[in-house]
Each structure stands twice: as C-alpha cells, then as structure tokens.
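The structure that follows is given in the form of structure tokens.
Apart from one protein chain that is not included, each protein chain of the complex appears where it belongs.
Chain naming follows the written order as A and B, and within any one chain the residues start at number 1.
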Amino acid sequence: MTQGRLILSETGRIVMAAIFALAVTLVIIFFASKTPWATFETFVTSPLSSKRTIGIWIDDSVKLALAGLAFSLVFQARQFALGVQGQVYIGGLFATLVAFSPLGTTWIALPAGILAAMIGGAVIGFIPGYAKSKLGANEIVSSLMLNYIAYDVCNYVLRVYLASLESGLTTSASFPPQSIYPAFIPRTRVDFGIVVALATTLVVWFLLYRTAWGLKLRLTGHNARFAAYSGIRSSFIMVSAMTAAGAIGGLLGAVFVQGTAYGKLSIGFEAGMAFEGILITIVARNRPLAIPFVALGYGYLRQGAALMNYRADVPAEVIGIVQGIVILLVASSFTVPGKAMLARLMGNRTAASRATS
Amino acid sequence: MNEIIATILSATFVAAVIRTTTPILFASLGGLLSDLVGSLNVALEGIMLIGALTAVIVSAHAPWYIGVLAGLAAGGLLGAVMALFHLRFKADIILVGFAINIIAAGGTVTVLTYATGGDKGTSINIPSKAVPALDLSFLGNIPAIGPFLREVLSGHSYLTWLAAFMVYAIWYFLYRTPEGLRFRAVGEYPPAAEAAGIAPNRLRTYGLIASGCLAGLGGAQLAMFSFVGFTRDMTAGRGFIALGAVLLGRRHPIGTMIAAVLFGFFEALSIALPGILKWMPGELIHTIPFVVTVLALMLSSRRKVTA
C-alpha cells in the first residue's frame, strides 16, 4: 500500500471512530436527558464556547496524546503493560520534588523536573518488563498492581511531606514560577505542554520508524519467533519498550504538575486520564503521527461531556461509556458486505495473474 | 511483632480473612473458568463494579436475594457481551476486557447519579439491603474448640458459604462431569475438542458468561455485605488481584482458592495493621495487597514467557 493510500484509509478509520462515538453519545443522551437535543447541542458545541474552554480542550488533548504515545510503544511491541497511570503519579511526584528542591527556582527547574519524572516513570515501566522477561510474571497484572502502589506512595509523600494546612490537605503548595510552564495564551491552559506533546510525538515516531531499535520493536510485536530467528534479542526489546513507555508516562506526570492547570501536586491529579490513552492509541492504530489528531478529537468529546455535566442534566462520566464502546467497536473486525465481495474479486485477480506467471 | 502474630492467630482475624476473601474468591473462580477455555478475563474488576451497583439498586426495590441475582445476571450479561465481541467480532480479549472496565468505571457513576438523584460518590440515600449472615452460634456449645469455631465461622454472609461451595462445585464440574471434560479439552488443546465434534467457541462463550456471573456475585457480596451500599470505584483493584489469583492458581479451583485466600489474608492484614502499627503510614499499609500480588506473581510464575 502506498503512503498516500495508507493515510487515506487510516483517516477514514479515525473518522469512522468519531462517528461511532457521536452516535453512541447521542443514544446515551436520549436515554439520560430530559431535553436530549439541547443536551446534545451543549455536548457538541460547548468546548468552543469560550477561550477558557478551548484552552482546557487543548490542554486535555496534550495529556491524552502523551498517554496515547506511552501505550502505543508497548502495544506496538504487543505487550499489554497497562502501567501508565502509576508512571504518571511517580513522574508527577518526582517533578514535584525537583520543583521544591533548590533547583526549583532556577532556570533549570523545568528540564530537571522533566528528567526526574521520566526517570521515575521509566523505573515503574521497567519493573513489569523485567519481571516478565526474567521471571515470567504476567505484565498485565503486575503493571496494574504498580498503578495502585504508585498512587498510594504519591499520596503518602504528598500528605506527610508536602501538604500543609495553608495549601489544603489534599494538595501541595504551588510550585515556584520557574517550575511552571509558561502560558502561551494568558488566562488559558495553553502552555508549553503543547511543545512537549508534539516533540514527544515526533520522537516516538522517529524511534519507531527511523531507528533500528524501532524496527526491531515492531518486528517483535508482529512475530516474536521471527524476531528471535532473525537475531533480534526480543526480551531486551520488550523490556526496553516498556521502560521507554514508562519514561513517557513519567513525562506526562511532569506535564500534569508543571502545567498551568495545576502548578502543584494534588491528590488524584491524573483523574483517570492515563487509561484513556488506550482509546487514543487503539483508534490511531498505534501510529504516533495519528495520535495528536485522535487526542484532539477525543479531547473535544471529553470536554463536551464535562461541560454537559455543568450545563445540562447528564453527568460527565458518560464519556467512559462512550470510550469503552468505541474501543469495542474499533477493536472489532466487522465484515462490511461490500468489502468481502471486493476482497474476493481482488483475490481472484491475483490468483489469475499467478496462474499466468 | 508479637502483637501482629497474636492478631493473626486470633479468631477474629481468621473471620476477617474469610470476609475479605469472599469477593476475591468469587471473581477468581470466574477468572479461572474463562482462563480455562482460553480467554484471560481482565474485566473482572469492571464486572464486579457493575454487579455491585446493580445488586444495590435492585435490592432497594426487592428482597436481598433478588438483588444478588441481579448482580449475577448483570455480570453474566457482560460476559456475554465480551464473548460477542471477542469470539464473534474477533476483537482482542484484553482490549475487550479493558473496554468493559472503562465502561464500568464511567457507567456506574453515571447510573449512580441518576439513582441517587445527583450523588456521584455513594449510594447512601438508597435504602439497599444487606445479605443476611448465617448464624452458627450453636457451634459455641462444642466443648473446647467451640468458642473458637463460633468466632471463625458464625456470622458470615450466605454468599461466603456459597463461594466455598462453588470451589467444590467447580472442581466437581471440571473433573467429574462430561461437560467439564469438554471444558478442559477446549482449554488445553482446542483442535482435539473440535475433532471430537465440540464447538470450542460455544464453550468459550459459556466460560465467559459463567466468569461474569461469578464476578457479579463477588460485586454483590462487596456491596451488600462487606460494605452496605455502593461507593464509586469500590472494587479498588480487587478484580485485578483476583486476576493475579487466577494466574497463581495453576488453572485449578483449589489452587485458585489458595491464592484468593492468600490475597484475602493480606487485605485483612492491611485492615488490621493500622490499629497495631500506629507509626506506619496508612497509604503504605494500603499497598500491601498489591505488593504481595506482584511479588507472588514474580516468585511463582512458571508460565512460558512469550514475548
């Protein structure tokens, strides 16, 4: 398939997913709302209703894109490590520690915080990978357990060392200004996080499609036995993919706490967003360059749902239902009648051409 | 240290372990049944959550046992949905499972909001019922060990006894009945089952439905006995821990039960410890069941590593 046709068909898939999502939402709203059309209108239009809501939409998309990128790396290697949430908490915690350290008030605060967060996340990503390759422990369960552990550890440090009566018991004090991203548009959440997300997208794309490591990772994901036969050390690839994904998870943690939206560490700051990366990467078929677009689209729906919660009579959590159903639909292979016919025609044509060869 | 050992050995603690084990045991047995026929059910967590909420809401309008049955039915329905998407539409079972978890997390809060008229946290204003406890205080009349037995065994939920019975029933099913033989054949070597005229996908569907039913029961026990009422995210990882118990249990009901009891033990310990080790931060005590699960997986896995 040529590059152009590929982009076309992938775009088609993503549009399909968006239509699925809107249709599912509409159905739910019809069940849930007393004034369904008005509610749906709120859902569809409200993210654009003010500069502030647009800012939130962009900021959410940044975070969703990073979560999607983290999942895309492990999914491309066909590893079901689901530890992004834990990596986010540890990353956020590490970035916070840097912000409150002497470094936090210097120009190096942001890069140092990001680096610390990435190292913390990488460690959390590494553990299930190592446990799988050396001890045969199932990565799904161990990475999920680490999510809970990381959450508790983060809360512990926050409660005992960072929170105070002045800051409120569930958050730390605000970071020094040098440790908070510069806002690109005043009084919105549009900040340096955008640069981080776009840069990460390019880096992940580059790693996957332009480096030998990325090719090895993808080949391992396609067929681990083939990888071993070719001389690829697939267990190293598997562990390094999980570690690299962990670093991105940690980075997302830094973007959360260093971003203008927070600028501090709060209990449960991630609010379940990390897992939404699964949806992003599935719809984008684990292709990094598609991830920002999917994140923007889904971020919009998510913001619509949140505003619907305030302005209409449907709770924001319905987005979870939409999300789950879209994953189900996108992961399934439905046979569209016309498609099967086309495949048969194509099959016959290649068969005929072979016969004459 | 002595205090911890004394606590662990006390009858109240043993009874507490039985209580904490029950929901995990239900979910683990469910996970076992689907794992046996080749589908790792990562949706146990979400199914428990939906089972719990369904049981709570239905029990507000019906007798307790109808509530429990509703939880079971909701779980079975979700199992059927998983089977539909995984077996019919060929979606990856892990993704299907996670989609169910995500739907459960958002869906339960959504439904709770409507059921309570706006409360997104708990079902406190729904007059839900509890599963009655089975009173075995007559055991106290047995000489010598009587009081201990009464402490340990009396006052548990009916569902606890059902869970214990299910271990036996599933074992009997798998190892003594023709259907169980077919079930195990599909799990071990599907082509053999197929050659014998058995449709593997039909049994896989049954496995997933049974899996959902049991996880739903686990949810019902959680919201109608362990706690009375539903709270947001009340399963708190129990479904994932149950999945760990499935992996640890060597595909056998007894092994799965032992693993479930192990995790129940540490959950009970994490509940009892704050009273004993006052210096230890609650958050860290809270991580104990999760840490134990990871360690248990690391130390025991002999499953083949497939990259």
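Assume a residue touches a chain if its C-beta (ideal position, glycine included) is under 8 Å from a C-beta of that chain, and two chains touch if they have at least 3 such contacts.
One rule holds for everything that comes next: contacts and distances are computed from a predicted model.
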The hidden chain: which UniProt name fits, "Simple sugar transport system ATP-binding protein", "Heme exporter protein D", "Protein glxC" or "Ubiquinone biosynthesis protein UbiU"? "Simple sugar transport system ATP-binding protein"
Of the candidates B:Leu162, B:Ile198 or B:Val228, the residue in contact with the absent chain is B:Ile198
With respect to the chain omitted from the figure, which of A:Ala183, A:Val203 or A:Ala228 is a touching residue? A:Ala228
For the chain not shown, which residue from B:Arg184, B:Arg232 or B:Arg250 touches it across the whole complex? B:Arg184
For review purposes, identify every residue of chain B that touches the missing chain, sorted by number. 176-178, 180-182, 184-185, 188-189, 191-198
Quickly run down the residues of chain A that touch the omitted chain. 1-3, 209-216, 218-219, 222-223, 225-233, 347, 350-355, 357
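Operating definition for what follows: only the chains that are shown with their structure count from here on.
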What part of chain B is in contact with chain A in the complex they form? 40, 42, 85, 89-92, 94-96, 98-107, 109-110, 113-114, 120, 236-237, 240-241, 243-244, 247, 281, 283-284, 286-287, 290-291, 293-294, 297-299, 301-307
So, in the complex, the side of chain A touching chain B is made of residues 32, 78, 80, 82, 127, 131-133, 135-138, 140-142, 144-146, 148-149, 152-153, 155-156, 159-160, 220, 224, 227-228, 234-235, 237-238, 272, 275-276, 278-279, 282, 314-315, 317-321, 323-325, 327-328, 331-334
